[in-house]
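The complex appears here minus one protein chain, its other protein chains still in place.
Labels for the chains are A and B, by order of writing; each one numbers its residues from 1.
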Amino acid sequence: MPQNYVPIFLFLAVIGTMIPATLLIARLVRTQRPTREKLLPYECGIDPHDNARGRYTVRYYVVAILFVIFDVETIFLFPWAVKFKALGVFGLIEMLVFLGVLIVGYAWVWKRGALEWV
Amino acid sequence: MKVISLTEYKLMLPMLELVIFALGILLIDLIIPRDWKWLNAVGAFVGLFFAAVCVWQIQATLPGGAVGFSGALLVDHFAVFFWYLFLAAAGITVLMSERYLDLEDEHSGEYYALLLLSVVGMMCMAAGIDVVLIFIGLELMAISTYVLVGFLRRERRSNEAAIKYFLLGAFSSGIFAYGLSIFYGLAGSTNLQEIHRSILAQNPRHPVIVIALLTTMTGLFFKIAAVPFHQWAPDAYEGAPTSISGFMSVAVKAAAWAMLLRILIFALFPLRSVYVPIVVFVAIATMTLANFAALSQTNTKRLLAYSSIAHVGYMLLAFVAMGTSEPGSPAFSDGFKGILIYLLVYTFMNLGAFAVITSLRQRQVIGDELEDMAGLYHRAPVEAVLMLLFLLSLAGIPPAAGFLGKYYIFLSLVESRHYGLAALGVIYSLLGLYYYLKIANAMLIRESKETKPLFVSIGMRCAVGVTALATIVIGIYPEPFIQGVSRSLPTWAKPTAPTLRQ
Partner (left out) sequence: MVPISTLHYLIVAAALFVLGVVGVLTRRNLVVILMSIELILNAVNLNLVAFSRMWGNLHGQVFSIFITADAAAEAAAGLGILIAFFRNKETVNVDEIDLLKW
């Protein structure tokens, strides 16, 4: 049993030496000219101006909620996809009905303005 | 590959049709102008009517029961009885709602769509014999009602009620699902018949079975709002839009009872030696606490919430009578009839009472305090007299229908020799008379601050009229209803060998 883990330990050892080694070599070789732009976490986009753990607007929750719903509904597509051939036309129609219901929900969300960022 | 046949789809036609109407209302609501919002109510009512026609068609061709969808759906007379009940309750709620929503100034499309979807969930709960279908039905109903309770977004009481109802409801659903998952582990199947079969072969006092039973029962008691799991009910009923309080107190409760009967009587009857003592305790606690708490209420919605918890206590008494007698014996069938008739009668009388309270909502008045009832007789004599009828019926005074339900419950208790429980039930019923008469007193005798007559919309008049008519008719001429209820019994009386025909 323990010998089964030998490759894993070897792997860990290789990682443990390779990464510091490459970083060290790169640091020794490269030129260093830091500017403000380069030191920002994201080089493009809006400048971060606050701690990420502060309170942010409640609208993010709406987006998150909508994402969660439509994201999790795809869970029903997986079993259907696995058994697609066996289920045939019957399964296809059932899945189209399911997606149709989802699309009604999507249309409702869209028209109600939940996707607009006021 | 087994393809589901068209007849099976016909069994769930009422649900499909309601879902189509609900989605249609959602979409149509987006395009119709503000002045035409009443079309939503009409659409919902037509949808419920069509669903009732579908149920009637199914009922006409029903042998004794038909299973469909790999044994997940069982449409028997029991299910059909509850389907009619839900559709009637939802229809009356729609009649009550139109003007109320107009006064509250809320969008009405989603309201009716959610109402129809919650009815679909209830129908799944009443007809499901697979725990997956029952659970999905429960959640469809519960999530719709969470949102409906919080529908008055600008009112803090409504927000609060929704939060409390949601947290406790979701919590209890989780506990309930945990119990169901253990039953699946014991039986190897999610079908209630399979679970019943495997439970028969096992020791009912095995710790795993007891844990599964306790968690499942916790969920069920939460849903019917029995003490000690009742705290959400008064808050949710008080904060919710009044029409939804009425709907919840009858339809949601009836659905929870259908689920409770399906699970505890149909599937877990072999465990009755374990659960009946718990039910006895819960029934006594429920009646005691609810009746005493109702005495001191000053808000009519909250008072009716406690009264509805007390009624759950009486129904649990009938459940005790069923659990302690053999299937097929008079006590068993009378207890069963008692619960079903009680739910039927309660639907009409309680919705009627809530309809009258809803009609008190005017431009400047919220109208749910006992004070607002004062002098109703001078402002709206017809409503006041009918309210008196509903209150007397709730208290169980003959010839109003409420007496009939109580009669069967106490009959079953006497037949199963629970004289003590029967006496306790009668005493608490008399206590109940006090707080119902408190409302009547305010309504008939006290002087009101307002003197101008109460405006009552046509839909509301219909709702109050229909419920009053049903309360009187069932009270005076109960035979057809008792027969209808008895018919849902046969497939049930012998839970060990349910007769299912394809």
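Please note the rule applied: contacts are C-beta pairs under 8 Å (C-beta built on N, C-alpha and C of every residue); 3 or more make two chains touch, one makes a residue touch a chain.
What you see is a predicted model, and the numbers here were worked out from it, not measured in a lab.
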item	value
Visible chains that the absent chain touches, using the contact criterion stated earlier	A, B
Hidden partner chain, touching residue among B:F135, B:F354 or B:Y428	B:F135
Absent-chain contact - pick from B:D29, B:E238 or B:E415	B:E238
Sole residue of A:I65, A:A81, A:L96 or A:L115 that reaches the chain not shown, by the stated touch rule	A:I65
Option touching the unshown chain, where B:S181, B:Q202, B:T288 or B:S486 are the choices	B:S181
Given B:F45, B:F78, B:F166 or B:Y377, the one touching the chain that is not displayed	B:F166
Missing-chain contacts mapped onto chain B	131-132, 135-136, 139, 143, 146-147, 150, 153-154, 156-157, 159-164, 166-167, 170-171, 173-175, 177-178, 180-182, 184-185, 188-190, 234-235, 238-239, 293, 296-297, 302
Residues in chain A touching the chain absent from view	1, 58, 61-62, 64-66, 68-69, 71-73, 75-76, 79
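To be clear about the criterion, only the chains that are shown with their structure count from here on.
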item	value
Sites on chain A touched by chain B in the complex	86-88, 90, 101, 104, 107-108, 111-112
Chain B - residues contacting chain A, complex	1, 3-4, 19, 23, 26-27, 30
